[in-house]
Each structure stands twice: as C-alpha cells, then as structure tokens.
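If you scroll down you'll find the structure; I have some questions about it.
A single protein chain has been removed from this complex, and every other one stays in its place.
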Amino acid sequence: MSASFAAAPPRCLRCWATALAIVIAAAASFAWLAIDYGALFTGESLSLMGRFIAEFFPPDLSAAFLQKTAWGALQTLAVSALGTLLAAAGGALLALPASGRSGAWVQGATRFVLNFLRSVPELVWAALMVLAAGIGPFAGALALALHTTGVLGRLFAESLENAPRAPERALAQSGSGAVAAFAYGSLPLVLPQWVAYTLYRWEMNIRMATVLGFVGGGGLGQLLYFHLSIFQQPQAMTVLAAMFGLVALVDMASARLRRDLGPAHA
Amino acid sequence: MSFSLDAVGLVHPNGHRALQGVSLAAAGGERLAVIGPSGAGKTTLLRVLGAALRPGEGSVRLLDQAPWQLSAPALRGLRSCIGTVHQSPPIAPRLRVVTAVLAGRLGQWSALRALGSLLRPSDLPGAHEALSRLALEDRLFERCDRLSGGQLQRVGIARVLYQRPALLLADEPVSALDPTLADLTLQQLVRQSEATGATLVASLHAVDLALRWFPRIVGMRGGQVVFDRPVGQVDEAMLKALYA
Partner (left out) sequence: MTDPTALRDPAARRRLVGGLAALAIAWPMLQLAGFQPAALFGAGNLQVIGGFLAGFVPPATAPDFLALLAKATLETLAMATAGTALAFLIGAPLAFVTTRALSRSRIGPGPGRVRAAALRQCARSLLMVLRAIPEIVWALIFVRALGLGPAAGVLALAITYGGMLGKVYAEVLESTDTAPARALLESGSGRLAALCYGLLPNCAQELTSYTAYRWECAVRASVVMGFVGAGGLGQLMDQSMKMLNGGEASSILLVFLGLVLLADALSNALRRLLR
C-alpha cells in the first residue's frame, strides 16, 4: 500500500550491510582506543572529576583580572580583524589569476595554492606561524590570514567568473591598462558580494581567534591556556565565560545587522 | 588616411561569415554612416575598425599603423586613440555617472591616477562638460543603475566624447533615444568630429538620420559593401535594393 514497500530488496540489503559496517567500525574504534571507561566512571574518579569541576567556581571577578580578560577579548577581536583584512587583500589578489584572466596554467596553479591554504586547519597554521613570528597575537592573525585567504580567494574567484566581462572588455578596447580596466569594469560588479563574504568570514574568525591562543596565538585563548596550565581554575572560568560572551555578542550583532541591512543592501 | 581596409574578410569561430572582401578607406575628419539590414556585418565592421577583432583575410590600417603588427603597449596606445560607442552601454551598474564618463581617458592615465579617481573624481569639470553636451549634466553624481535606457546610452556617448579620440566609432548610438534626443546626440557627435578633426563612423538603423547628418553613406548587406556614395547620390532604388 505504501511506497516504502516498493523499495527493492537488494537496495535494502545494501542499507543494512552499511549500517552493520558502521556499527562494527564504531565498536572497533572504542576497542582500539582501549579507553578504560570503567575506571572513568568509578566513584573515586567521579568524585575527583567533581572536585576538579568545583575548582572552577566561583570565577575570579576581581577588577584587575576582569580588566585583563577584557583586554584579552579586545586582542582576540583585533587578531580576527587583522587576519580577515589581510585575507581579503590576499584573496582579492589571488582571485584574479584564479579566475582565468592570465591563462589556464596560472589558474590551475593558483587554485592549487588556494586549496592548500584552505585545507590546513587554522590551528596548524597558528603553530607554524608561532615558529615564524614568535608567540603572540601576530602569529594568530597570520594563521587566520593564511587559511582565510584560501577560503576568500576561491569565493572571490567564483564571483569574478560569474560576473559579465563586457564592461572590462570595453575599457580594455579603448586602451585602458589591465588594472584600471578591472577596477572600473569588474570590481564594481563583485564588490558587494566580496564585502558580504568578508564580513561573514570575520564572524567565523572571531570564534576561531579565541582558540588560536592555545598554541600561542594571543588573546583569550592564550590566557585560558596559561591559567589552566598553572591550575588556576577560577581565572580559567572567567576567561571561559568571556569567550562564551564574546561569541554570543557577535551572534546577536550579526543577526541584527543582517535583519537591518538585509536585501535592501545594494 | 585615418583608416583603410583592404579586401578584409572575417569568419566567426562558429563558422558564420561576417565580412567578405570589404574595402573601405577614409581620410581624417571624414564622417560616414553605415546602413544595412540586420546581420549585414555592421557591428563586425566597427569592431574591426576598433582593433577589437582581427580579420582572417585582407589588411587593416588604422591611424597609419597596422594594429596587428604592433607590440602590446603600442596597440594599447593605438586603442586609446579610438573610441567606440557600443550598442548596449558596457557600464557596471553601481558606478556613478561621473566615474563612468571619466573612464574614457583610462587609456591615457597612469594606474595610480585611475585608482585615485575611483575615490575622488579627478576631473569633475571635464565630465560635467561632456555630459552637458548631451543634456545630462544634472545626473553627474547618480548611480548608473538609476538611469533609463536612453540616459545610459548617452552616458556611454559622453564617455567617448570625453576620450577625444582620433577615430570615433558609434554602433547604433541613438537606438534608445526619442527623435529629439537622437538629433541632439548626432549633432554632438558631428560637432566633436568637426572640432577635433576626428573621423566619425556610425552604424544606424534609421536611414533618415543617416541621410540627414552624414555626407557619405556606406551600404552593407550580407557582409559585403554594396555601395559607398556621397549622400547626394543615394536614391530610393538603392535603398530599396539594400533592404529588400
């Protein structure tokens, strides 16, 4: 009577076989990791965990430390802003060859570079940048810049490919140089989209910037890592709350901005 | 010689033959109108004259140079002396009118000046003057996407007037304009040619406009030049045969 019975048995068999394979893979994973869950949930270890968690409360709300945390939050914001700004510039520069304006070979090479930049996670970049620029917020900003250049470069290139070429070609035909023809012909067409992509990535980068500090990228992350390493749980709790608050604030602000600017933003 | 085409032929990549054995020449300061039915090859002819298309057969000389033998910078220099009014204005919609007009001299400006002009228009009086000749000076700071089709077409013409080229090519420059504006525009194009000594070649659908404003008429049909006469020698029978 119902269409679900019309599914042929061989297909159903495939589904069941796949489901079984997944369950086996999951079980094998647990077995392989050999995590002693028994020991994890004994009364003793649970009470140890409980005491560990209790040490986080109450959070350190002294004026001096709150000021330090606020400074860390501002630094995180600055890191995300600088990283995203650098990435927008880098992405714009790489988007031109990646959109095929200089030939297929250059396009392939540029796309490969952009993919590589994108594939390496921001935290790995941050660990590398700490080697190149020393521990601190600049390493975090560079890491965000590198990873986000890959992301924005590809988005920018796609929007360039979709934009009509007629304005730029007409300017080239009347003797304009390549840079000027692009700036007057194609850039006005894609700029609103590029700005929208960049703002969206900035929002995501604020979240990322908070954790890059774990490997030395400054800001709230570095503060949290530091205080956890010397077992100062109350201070760590304050920083955690600040991280949560920052992300919540950014969420609200972007939702509000999106509602206000919305489709009317030409 | 402002330009000379010698037995020029062109076949588009899709196999369509657009031009066949076209020979045409003009001295500096001459004004010609190109007329003919749709698909006659008028646009292709203008693109060849604008060094935008390279013909497969024959030879082309523009402003006493062979464009396709030039180096890239020299070709760029040549192109900055040729202005084309396109059939549908190729202007980015979000650009302001002043910037769209100033773009006419990009071929003569350095990259730095060009980029700077995007932020702060570098020749407001010049743009204003070009637009006022076409009765559009009150739209100087509007965005192009707020203009009507006819106004946008005039902005495209203002850009070419601002460019002050030695060879002015116009592909259906008045197709979106009412008769009064069409007359005004053609008058301005002719005045520009008289004032600067530029050669003017315009393709027109409206034969009466062609006969009224141009001393030399070139009729095209099927990719070939059917006649090339002073306007006084063009009669009804020739026009009928052309558009039959």
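Chains here go by letter, A and B, matching the order in which they are written, and residues are numbered from 1 within each.
Assume a contact is a pair of C-beta atoms (placed from the backbone, for glycine too) under 8 Å apart; a residue touches a chain by one contact, two chains touch by 3 or more.
As the structure is a computational prediction, the values presented were derived from the model and not from experiment.
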Practice task
Can you work out which residue in A:Leu66, A:Leu93, A:Val106 or A:Leu128 touches the chain that's missing from view?
Solution key: A:Leu128
Exercise for the section: Would you mind spotting which of A:Ala26, A:Leu61 or A:Ala89 touches the chain that isn't drawn? Expected result: A:Ala26
Handout entry: Contacts of chain A with the absent chain, listed as residue ranges
Key = 4, 14-15, 18, 25-26, 28-30, 32-33, 35, 40, 49, 52, 74-75, 77-79, 81-83, 119-121, 123-124, 127-128, 131-134, 136-138, 140-141, 207, 210-211, 214-215, 218, 224-225, 228, 231, 240, 243-244, 247-248
Handout entry: Chain not shown, touching residues in chain B
Key = 96, 98, 119-121, 124-125, 128-129, 132, 137, 140-141
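Methods note: only the chains that are shown with their structure count from here on.
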Completion exercise
Averaging C-alpha coordinates per chain, one finds the centres of chain A and chain B separated by a number of Å equal to 50
Handout entry: Interfacial residue positions of chain A with respect to chain B in the complex
Key = 166-167, 169-177, 179-181, 183-189, 191-192, 266
Practice task
Using the touch definition up top, name the residues of chain B that touch chain A in the complex.
Solution key: 50-52, 76-84, 86, 90-95, 99, 103-104, 106-109, 111, 114-115, 118, 160, 163, 165
